[in-house]
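Only one protein chain is missing from this complex, and each of the others stays in its spot.
Here the chain labels run A, B and C in written order, and each chain numbers its own residues starting at 1.
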Amino acid sequence: MIAGVIGATGYAGAELVRLLSGHPNVSEMLLSSVSFQGKQFHEIYPNFLGRVSKQLLKAEDVIAASDVVFSALPHAVGEPYAQACMDRGAHYIDLSSDFRFDDDEETFSAWYGKGYAHPELHKKSVYGLVELNRKQIAHLAAQGPAIIGNPGCYPTGASLGAFPALAKGLVAAGATVIVNSITGITGGGREPSPAFHFPECTDSVTPYKIGAHRHSPEIARNFNAMAATGNQAAPALIFTPHLAPINRGILSTIYIPLADKYRTPSISSQGKVMPPAKEIEEAAKKIHSIYEGFYKDEPFVRVLPLGLFAATNRVRQSNYCDISVHLDISGGTLIIVSAIDNMLKGAAGQAVQNMNVVLGVDEKTGLEAIPALF
Amino acid sequence: MIAGVIGATGYAGAELVRLLSGHPNVSEMLLSSVSFQGKQFHEIYPNFLGRVSKQLLKAEDVIAASDVVFSALPHAVGEPYAQACMDRGAHYIDLSSDFRFDDDEETFSAWYGKGYAHPELHKKSVYGLVELNRKQIAHLAAQGPAIIGNPGCYPTGASLGAFPALAKGLVAAGATVIVNSITGITGGGREPSPAFHFPECTDSVTPYKIGAHRHSPEIARNFNAMAATGNQAAPALIFTPHLAPINRGILSTIYIPLADKYRTPSISSQGKVMPPAKEIEEAAKKIHSIYEGFYKDEPFVRVLPLGLFAATNRVRQSNYCDISVHLDISGGTLIIVSAIDNMLKGAAGQAVQNMNVVLGVDEKTGLEAIPALF
Amino acid sequence: MIAGVIGATGYAGAELVRLLSGHPNVSEMLLSSVSFQGKQFHEIYPNFLGRVSKQLLKAEDVIAASDVVFSALPHAVGEPYAQACMDRGAHYIDLSSDFRFDDDEETFSAWYGKGYAHPELHKKSVYGLVELNRKQIAHLAAQGPAIIGNPGCYPTGASLGAFPALAKGLVAAGATVIVNSITGITGGGREPSPAFHFPECTDSVTPYKIGAHRHSPEIARNFNAMAATGNQAAPALIFTPHLAPINRGILSTIYIPLADKYRTPSISSQGKVMPPAKEIEEAAKKIHSIYEGFYKDEPFVRVLPLGLFAATNRVRQSNYCDISVHLDISGGTLIIVSAIDNMLKGAAGQAVQNMNVVLGVDEKTGLEAIPALF
Partner (left out) sequence: MIAGVIGATGYAGAELVRLLSGHPNVSEMLLSSVSFQGKQFHEIYPNFLGRVSKQLLKAEDVIAASDVVFSALPHAVGEPYAQACMDRGAHYIDLSSDFRFDDDEETFSAWYGKGYAHPELHKKSVYGLVELNRKQIAHLAAQGPAIIGNPGCYPTGASLGAFPALAKGLVAAGATVIVNSITGITGGGREPSPAFHFPECTDSVTPYKIGAHRHSPEIARNFNAMAATGNQAAPALIFTPHLAPINRGILSTIYIPLADKYRTPSISSQGKVMPPAKEIEEAAKKIHSIYEGFYKDEPFVRVLPLGLFAATNRVRQSNYCDISVHLDISGGTLIIVSAIDNMLKGAAGQAVQNMNVVLGVDEKTGLEAIPALF
């Protein structure tokens, strides 16, 4: 099977190349780059020296000879490539936002400043959050060449963290769920800029784009879809991204007001804040058990034992989403922490996972790396 | 004036030594250390070589000759030293939690596992968050030797960020305020341990002690006191600390549900999440102006211009608390971000600020360092 | 084939577990730990959750059932385990220094403070720098259970960098070769200590153990052995290690005074230091070509194209040793820079490479990871 990567010299593209190099179903890779066309891939990334010696082609030439095409291009340029893949009969997996909103052109254009040139492509595409849409992806691919919108990095961690709560009725009616996320610097991509210049971002943490990040509508849409799987109403969403001086990883701390059924009855402490009561531990066990049950068959979601805290270094260089379950002191709010590697489960790894579903092979194929801790 | 530091070889103690070395009102320093008694201070911290050549004494000997004594010892051991200072007529500024809860022994003992041996000392001590209690501190010191409970690092950043909202009636009735904080590794102190071992904490972010951190009751108490200054009711609190691989700094992202008066009327978007409406900008200006007005005379609180985000590297090595003001997309929640240097405004700097108030000198004395960015 | 790891919970041990988990010739792993005997491996390293669920045994029980035993224990305790392996007929690969000095007990005991209890074991062991001793390792293993002394991290990078120069007569007679190395913090192991406490080692570089590091005799011995392969005399050695705030990696900058034949004739510049003359470029090409030729069949040594500089992030998480070739301005000194991942090529990766040689399988088996750059 020939895999093509267009936009192979961005960070997500290079990670795809790394993963696909070790994928047993990929017999050959074809790579394109606008900026470096004609050069060898390892000239741009010398870490691949002796391993990936591929001339960087034009996107058209990649598509013309590939069975599956990954697009790791910027937003709002993917439609023609998707169309070309459909014409050729190749599957198309887009790592940008272009196919994340299905036929909701209104939302896409409001946030990305551009409408759909080929609305019909978005009618048949599927949003590639495998844990949510596994069946739809497989079904679509069974019928012919598929278009998959690979999820955004923040939406992946936030949505997987909230999914069981949303689907199983844990969320209080009318609640607002707050997703407070921290990302590593690779999330900003390969292009140097003041915000990602070492002296200005190392040894510092800061939020950005509060109340205005383009992943907000994607997370909200996922919350809706996830709640709907359990016939639940979706909560409102507040999403706040932060930057920390790590290379890989997104940690999302998700505050979920609990439905009465799961709240711990208030313990009187005369208005004082006291250490958590013993009842809290029982309540946490109950919810933890729901989370474990919900994800028991998912190959890439690990619900951590109670007492552990999700951490980005425990999923680094892997396709895992680690989830830890906590309650606030009063027992009224569920606090879920999810950790992913933004370049893998949040981008290239999830894209390969999608390819595996599309091809009908074991979903873990080529994604078996154990996180290395350091 | 002779300043004593007991527990001078911990991180907060060493920062005190650094600050006091440059303080024009301090004619001499006396230092103690349990672990390193008899050694020279610069043997423990060679960065002080040629600058601070002081033999490390016993705490008793420091107290016996000092006009102001700073205690940078662990929690729950400070009372006898406070008593000794009172006996001698020296001011006592405690950087541990021992004098942060006034006469609320119930809360202190529930969280720190030890009651008050000298309850009468706590009746006359003052909680040293200067921006809240400046007058009380000065008043107390005017009457004789004062005991000051220097605030915790998280409570300082969280409380200063929320103070204007609490006092000015911006918080919705019955609301829960979420404080999501990220701290640097110096917050864990000088003692090596797996959690702060470089290979395990660098390049990673993780939460800890969710729903169980001992700074929760201190923040909640401050919220009560701050709301009371404006005759407002205090909200409930959820506090979640995280660890990031930076040396200094605490960033607190504070989610404050707005009272109706400050909420932006909902704009219909058929259930979709759309970019923030223009009305949001106006609402933010109004709240930003309240924050600016509230803090206009505070020497160490900087309300950033709208559009900037508080960042820990912009306050590093200074006594500033930077605050940025934001709204969520819907305009229903105020999002305040505060940044402090945990070792300065969150510990040693604030302690010197307290000393300045106690001595009746300009509050900025010895604390004029401009943050260095890198 | 059953692989045993004794001392599995140190950093090198844990890396071995990670590598062996993906090794196609390893059907089962057995792990031991003194500190954590009885616990599950993933309790110590939660990054392995769901991947390696092994109870930590006693070393004796591991040896009793393994075909190949890796020892990742501290120095000077390995002999009894080696003996036990010989008795059982299992290969023994020791990652400590215990079997790095062959029968030179004098040097070992002078540096490690302990003589040989079983000198006969050291007579038949082989030093496992595969690029130097591949044939001897294979030969030994062909005859029965083998004892392999896996090289130290610094000696690996330093020796591979100098090998072609030493063997091919590039070194000036009577010269002193300086190896200036920089290592990451994982080199210090898993035990927390002040030197590796995040606040004290991040954002700083410093040398340590100048003129006294225990890897000096190992490097010097290798230089001798490597020069001998080309019937050359070995130079004297100066070795200086430094610590930098990175997790993985050793960068060695090796200063080799050139034999006359390879020196660029001095260009008169009236005693001034001028930019490098064009002749320098030619001289560098010649030496670069010797290096390329020397290593052309080595699977894990990459001689970088002229103009590139070896960097630790380009070999991270791989078994590669990258080497770049340079000349000083005058053309009189060859400057070789080598980069390895200290945990892989400098420890666990090289140990697996040794196992592959011992087993007679492709040397790259289980070591195919492409470095990930970030």
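The rule is short, and it goes like this: contacts are C-beta pairs under 8 Å (C-beta built on N, C-alpha and C of every residue); 3 or more make two chains touch, one makes a residue touch a chain.
Remember, predicted model here, so these are calculated numbers, not experimental data.
Of C:Leu170, C:Leu237 or C:Val303, it is C:Leu237 that touches the chain left out of the display. Which of C:Gln55, C:Gln83, C:Gln136 or C:Ser330 touches the hidden chain is settled by the complete complex: it is C:Ser330.
Among the residues C:Ser125, C:Gln232 or C:Asn247, only C:Asn247 touches the chain that is left out of the figure. By the touch definition given at the top, chain C reaches the unshown chain through residues 104, 106-107, 110-111, 176, 178, 180, 182, 199-200, 202-208, 210-212, 216-217, 220-221, 224, 236-238, 240, 242, 244-249, 251, 253, 255, 257, 272-276, 280, 309-314, 316, 326-330, 332-333, 335, 337, 339, 373-374. By the touch rule set out above, chain A reaches the unshown chain at residues 11, 185-186, 190, 192-194, 196-199, 201-203, 245, 247. Mapped onto chain B, the footprint of the missing chain covers residues 11, 14-15, 18, 21-22, 45-52, 186, 202-203, 247-248, 302, 304, 308, 313-317, 322, 343, 368-374.
Keep this in mind: only the chains that are shown with their structure count from here on.
The geometric centre of chain B is 47 Å away from that of chain C, both derived from CA atoms.
Chain contacts: chain C has residues 11, 186, 202-203, 247 touching two or more partner chains.
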